[in-house]
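Yeah, one chain of the complex is gone here, protein chain that is, but the others are all in their spots.
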Amino acid sequence: MRKVPMIKKIFLFLIAGVSLLLLIAGVAGVLLRGGEKARESLSALRLEATLRITGKGAMQAYVDAAKKEASDRARAEKKTMSELREAVSKAEQDALASMSFDDVDISMIDAAPVTRAIDSLIQARMAYVNEEAAAQQAYLAQLTPDPMESSPQEPLPDELGEGMIEDIQAQPADLTKKLEGFQPTAEMLRLQAEVDDRYAGLTQALSLVYPNLSGDVFAMFKPAITSLVYMYGDTYESAYDRMLTSGGGPGLSGLDALIARVIRNGDDLIYLAVSLVIVCMVVLYNKPLIKKLGPPRLIIGSFFVLLCLISLLFDMNLQALLSNTLVRVGMNGVLVLAMVPAIKCGISLNLGLPIGVIAGLLGGLLCIEYRLTGWVGFAFSIAVGSAIAALFGYLYGLLLNRLKGSEMAVTTYVGYSFVSLMCIAWLVLPFQSLELRWPMGGGLRNSLSTSTSFLRLLDNFLAFNVLGMKVPTGLLLFMGLCCYLVWLFFRSKTGSAMQAAGSNPRFAQAAGINVDRMRIIGTVLSTVLGAVGIIVYNQSFGFIQLYNAPRAMGFIAASAVLIGGASTSKAAISNVLIGSFLFFGVLTLGMPVANTLLPQSMISETIRILISNGIILYALTKSGGGTRG
Amino acid sequence: MKKWMSLLLTLVMVLALASSALAEGYKIAILTGTVSQGEEEFRAAENAKLADPDGIVTDTYPDAFVAEQETTISKMQAFASDPDVKAIVMCQAVPGAVAGFTKVREMGRDDILLIAAVPQEVPSLVSAASDVVLYADEAAQGDSIMETCANWGVEVFIHYSFPRHMAMEAIILRHERLKANAEALGIEFVDVTALDPLAEGGMPAAQQFVLEDVPAQMEKYAGKKVAFFSTNCGTQEALQPAVLAQPNAYYPQPCCPSPYHKFFGTLSIPQVELGNDVAALTAIADALVKHDAVGRFSTWPSPVNMALVDIGVAYAHAYLDGQTNGRNDTEALKKIMDEVLPGVKVGNFTDADGVSYDNFYTVLLPAVDFNDYVTK
Partner (left out) sequence: MGDWNVKTFLRNNAVTLMFVLLCVVFTAYSGMSPAYVAFELISRIARNGFIVLALIIPIVAGMGINFAISIGAMAAQIGLLWVLEWRITGITGLVVAAGITVPLATLFGFLAGKLLNKMKGQEMIGSMILGFFANGVYQLLFLFIFGNVIPLNTPGLVIKGSTGVANTMNLSGPAQLLYALDGLLRVRFELPGSSPAASGGTAGQNTFILPLLPTFYVLAGLAAAAALSMYLKKRVSLTKFVVIMSAAVLAVVAVQFPAVQSVFSMLSLPVATFAVIAALCLLNVVLLRTRLGQQLRAVGQNRTVANASGINVDRTRIIAIIISTVLAGFGQLIFLQNIGNVLTYGAHEQVGLYAGAAILVGGASIARATNSQALLGCVLFHLLFIVAPPAANTLFGDPGIGEYFRVFVSYGVIALALVLHVWKGAKAKKVIRAAKGAQGI
């Protein structure tokens, strides 16, 4: 702090200045949204959009209607798809040939009557839309006591896919189904007539501009224009975006356009300002931050923040993305945590994690086999899985004790071969439940739904919404609990003995610690956490996955903990938390952001692979010597 | 020491020779995926073997067939090393099939009838290397899927894929056809790039992406009927529950059309009697009722991969018994297809350049309306 170099100072001031400017502009923009200026610019945009729809758009609308008609006719005649495609393309050509339209230069016309007509149409439309919303609300309210509303089936505990139905409740799209019986009220009809009337007025104004458009054509435009001018719950932003996408033209020019943009993107300017402040902070406090986190974490963390910013700038649902990130952290967290005791006890990264995972899967399978559900099933799975894992872990630990110093090379292959051995076991184990067996023959299915047992039990436990973001409380609590227990364990006498045995076996042996025993305890703990982790993963994902699925689990967990700052000989709970958040955060946000930046192009996945992994690689080269690794 | 070992090895080979027994008549070999990759073709082979234990030999290609092409080839050569094997049916004809078939011919086994079902390599190569190619018409699925969507009144169609898949001819043909049909029907066609299961997050990340993206897309197209389609088998088990949970989401067909493709897992349906497709469809329909999704899901009424194995074996018998007119007898094949798959539409494959292959047969089945199967 004290010795900030001159260049850095100038840089900081510059960024701070820009940030301040952006902040002021952004706040002003957001505040102006209800103001006179906003109304003016929106009105101008609306005028242009209307004129474009009826002008240039008329041609398109005519062609579209012809295509729709041809397509509907072909379908009614039960034509094949290739005939249908032909009919539609023929209709398109015919329509293009039969219609000619002379474009009018919008800037040259007298727009005042049209603007007035539009304004009056908006009033009527607004009244209608609001009435419609109120009527629908009332309809839904009188619908609620209906027993059919919440769950159409009697909610028996072993009812199929109960958890899936619960999810439906949260979806707004459900409204469409419920509103099927809704009838317009008298008031709505009256207001609709009013809208029709005003639209006729607009038609007159427009026909002065476009004399060669007939009444038929205007009738065709009616739905498009009435929904263009006002929609339910319209804000400045949504109206602005709608005008731009339907009009196509810039609408405004020069300063007006700039002001309109600032008003529209005021929130984005504020986000930018905030992120610049973050940049300032990082530059200013980079030394302590690097000391605390290490450069790799700082770089990957900044990348994550950048992804968040981009998602905000493109009006993506950041809350949902962050919520997804939390779910992924929670569902994978315990698996990542399983690496810690392994590293600490001296067996290095436990790439034999599939062994623990398989023990957990066995627990889950037995839970389904005995038709246990809910918390009982979950607890049973964890108990049985842990017990099996403890046994496996003990044997595995015995093996590893004979391989001191060479665990990692062997564990991968031990893990792989165990997975393949279990592939045979899945085919021959005597499970009886028909839900577990392949639809057509012997052996267990490769994926078994947890919807009958413990689907999203933790995800939904005490889950709440904050700022539009769903927090999977139970999942995070469970992960926190596991982390806390492991942390507690390493504070205990055995725990500290294990750490000593792991970091310096010779010294520990001399101090009277039974190194072999400590390594076995560590391996058992890691394997048990693997078993618990996979059950947590399965309850969130919705399926228990057998056969080759456990193979990758070890590597994913190892990547996360290594990115979190652990090394093959040193690890802490903080590495798990930071690593899980960064690794799964970048993975969760990467694809949606790439898809938004590069829509409708397959290159987005390739670019995502390059950038995400490139950043991680770059970050790793900055780890410097590897002490902090 | 090494010399001792090599001597020992030679001795082993000599001993093993004695064990090779001679069987009478001919054998038909079937190469399928393991049960974890796809149950249908595996069961079909298992059935055929049960019905005729001496006349059928079966084996499976590796799960990691792209990385272990060599193993696939050597399994094919192992079949050909038995002089009694007179026909090889491979389903699915995963990458390695063309090389394997070519090497079988190189062993001097021109007498073996080679049948490739569900090929995944470049069609011109598969057609040249095999005697008969059977194929669940993916390009024509571009028509049938869109027809199903149009019947449902779908407004938006979402196509999940990733770059590696979009370099496969069959997937591209289907994609282009879907796109053209969507344009003609006035359905908005949206390409969404999904995660490649071979990238750093593996299959879990790819599945999780689909699970998260479906609600996001439904929010984006709120109030519209949206159909979802993914080109990757692994992601179907994420796509099915995700679509199930959204009242306005539709699932016109799994990537591999069959009543057994992941539906049983998603809906926790108990095992049904082997080969009873109607029972399977009824069980699915009844389970869909509980999710209010009968009118939102569809697939083909028969497990097409299973049928293709049966057809391949039946055709091989016909050929080896001298009942066909040469190796590629369209009439005989069509007769067998009609018996195994009633209602099937058979055609010849035509690639993007308009070249048609006369030994490359496509089969197409109508989509199922699950409303016809509801019993409860």
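We just call them A and B in the order they show up, numbering each chain from 1.
Rule of thumb we're sticking to: a contact is a pair of C-beta atoms (placed from the backbone, for glycine too) under 8 Å apart; a residue touches a chain by one contact, two chains touch by 3 or more.
Model, not experiment: these values are computed from the prediction.
Asker: Please work out which displayed chains the absent chain touches and list them by label.
Answerer: Hidden chain, whole complex, touched shown chains: A, B.
Asker: Tell me which of A:15, A:140, A:257 or A:410 is the one touching the absent chain.
Answerer: Of these options, the touching residue for the absent chain is A:410.
Asker: Who touches the missing chain here, B:77, B:151, B:330 or B:348?
Answerer: Touches the omitted chain: B:77.
Asker: If the missing chain were put back, which residues of chain A would it touch?
Answerer: Residues of chain A in contact with the hidden chain: 349, 399, 402-403, 405-406, 408-410, 412-414, 416-417, 420-421, 423-424, 427-428, 443, 555, 558-559, 562-563, 567-568, 602-603, 606-607, 609-610, 613-614, 616-617, 620-621, 623, 625-627, 629.
Asker: Name, in rising order, the residues on chain B that touch the hidden chain in the full complex.
Answerer: 1-5, 7-10, 12-21, 34-35, 42, 45-46, 49, 58-64, 66-71, 73-75, 77-78, 81-82, 95, 98-99, 102-103, 106-109, 121-122, 124-125, 128, 163-164, 166-169, 172-173, 175-176, 198-200, 351-353
One rule holds for everything that comes next: only the chains that are shown with their structure count from here on.
Asker: Okay, in this complex, where on chain B does chain A touch?
Answerer: Counting only chain B, the residues touching chain A are 34-36, 39-40, 43, 46, 63, 142-143, 146-147, 150, 161-163, 166, 177, 180-181, 183-186, 190-196, 199-205, 207-209, 211-213, 215-216, 218-219, 222-223, 237-238, 241, 244-248, 260, 262, 264-272, 274-275, 280, 287, 290-292.
Asker: For the complex, which residues does chain A have touching chain B?
Answerer: 64, 67-68, 71, 75, 80-82, 84-85, 88-89, 152-153, 159-161, 164-165, 167-168, 171-177, 317, 320, 324, 328, 423, 427, 433-435, 437-441, 443, 445-449, 451-452, 537, 541-543, 546-549, 552-553, 555-556, 559, 587-588, 591-592, 594-595, 600-606, 608-609, 612-613
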